[in-house]
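A single protein chain has been omitted; all remaining protein chains appear in their positions.
Order as written gives the chain letters A and B; numbering starts at 1 within each chain.
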Amino acid sequence: MKRRLERAGGQQLGDSSIIKTSVRLLVPFVQLFGLYVIVHGHYSPGGGFQGGVALGASFILLALAYDLKTSIRHFSEGANALLANTGALIYTGVAALCAVMGGLFLDYSALDKLIPLGPIEWRSFGIFLVEVGVGLAVMSIMVSLFWDISSGGEMDEGL
Amino acid sequence: MKALALIATVITGILLLYGTRDFPAWGDPQSPANRHLSPYYIENAVAETHVPNVVTAVLGDYRGYDTMFETVVIFCAGMAVASVLRRNKS
Partner (left out) sequence: MDGMLQEIVAKYNYWIYVVLMMIGFYAMIGKRNLVKKLLGMNIFQTAIILFFVSTGVKSGGGIPILDKYKVLAEGIDPTQIVNPLPHVLMLTAIVVSVSVTGVALAVLQRIHREYGTLEEDEILERISE
């Protein structure tokens, strides 16, 4: 830690008001774009993995421009663990629900018995549900990987 | 040691380059990878799932198991990193 402070001339690295202001303005748009990529995955290049990474990148950007504490204040550790679990659970839950409703595991058309939209529309909508789960899981795991690796597991100060 | 590594690398590269002589040329529509399964996906994905993006349709529906365990893999990676690095706060 000491060496880094010396290199930055006593000032913490990234402690510049230009970077902070531009990141503060940029982060909402990055998050909006991430949501767009997840939701619009049916009609354009995109999907859960890509959108999740974009959403995670917005929090990583926050942690790089400010410090790790700021990004933890905006996206707490508890919420992170909760969202990662929720994401994995949405995927397996949708898959298991298909089996419970009388179809095969992961055969979304069986959910037609729950809400009648037509089996083919349900396959389209099932893919969307699954992508949301993937996006949530990827977002939280990316952020938690960055927190852990950049701070060495201390979660107090990162890069 | 470095010379040995270099020799092994060069031999592997030469063997692989020899193998590419039997490979299809760049952009061949009749290459083996393009003939068996993918025409089915391209022809039927839209009619069977109503998703215009074939990649999403294959990822989410036809290869749902693959993607599901993919999510499980990345979840396990997050858990593994947390358990390797984080120390007890107490």
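In this section, contacts are C-beta pairs under 8 Å (C-beta built on N, C-alpha and C of every residue); 3 or more make two chains touch, one makes a residue touch a chain.
Since the model is a prediction, treat every value here as computed from it, not as a measurement.
Looking at subunit A, the residues touching the absent chain are 43-45, 47, 49, 138, 142, 145, 148-149, 152-153. Taking the complete complex into account, residues 1-2, 5-6, 8-10, 12-13, 16-17, 20-21, 23, 25-29, 31, 33-34, 37-39, 41-43, 46-47, 50, 52-55, 58-59, 63, 66-67, 70, 73-74, 76-78, 80-81, 84-85 of subunit B touch the chain not shown.
The rule is simple: only the chains that are shown with their structure count from here on.
Distance between subunit A and subunit B, defined via averaged C-alpha coordinates, is recorded as 22 Å.
Within the complex formed with subunit A, the residues of subunit B that make contact are 47-53, 55-57, 59-61, 64-65, 67-68, 70-72, 74-75, 77-78, 81-82, 84-87. Subunit A makes touch with subunit B in their complex at residues 41-47, 84-85, 87-88, 91-92, 95, 106, 108, 120-121, 123-124, 126-127, 130-131, 133-134, 137-138, 140-141, 144-145, 148-149, 152-155.
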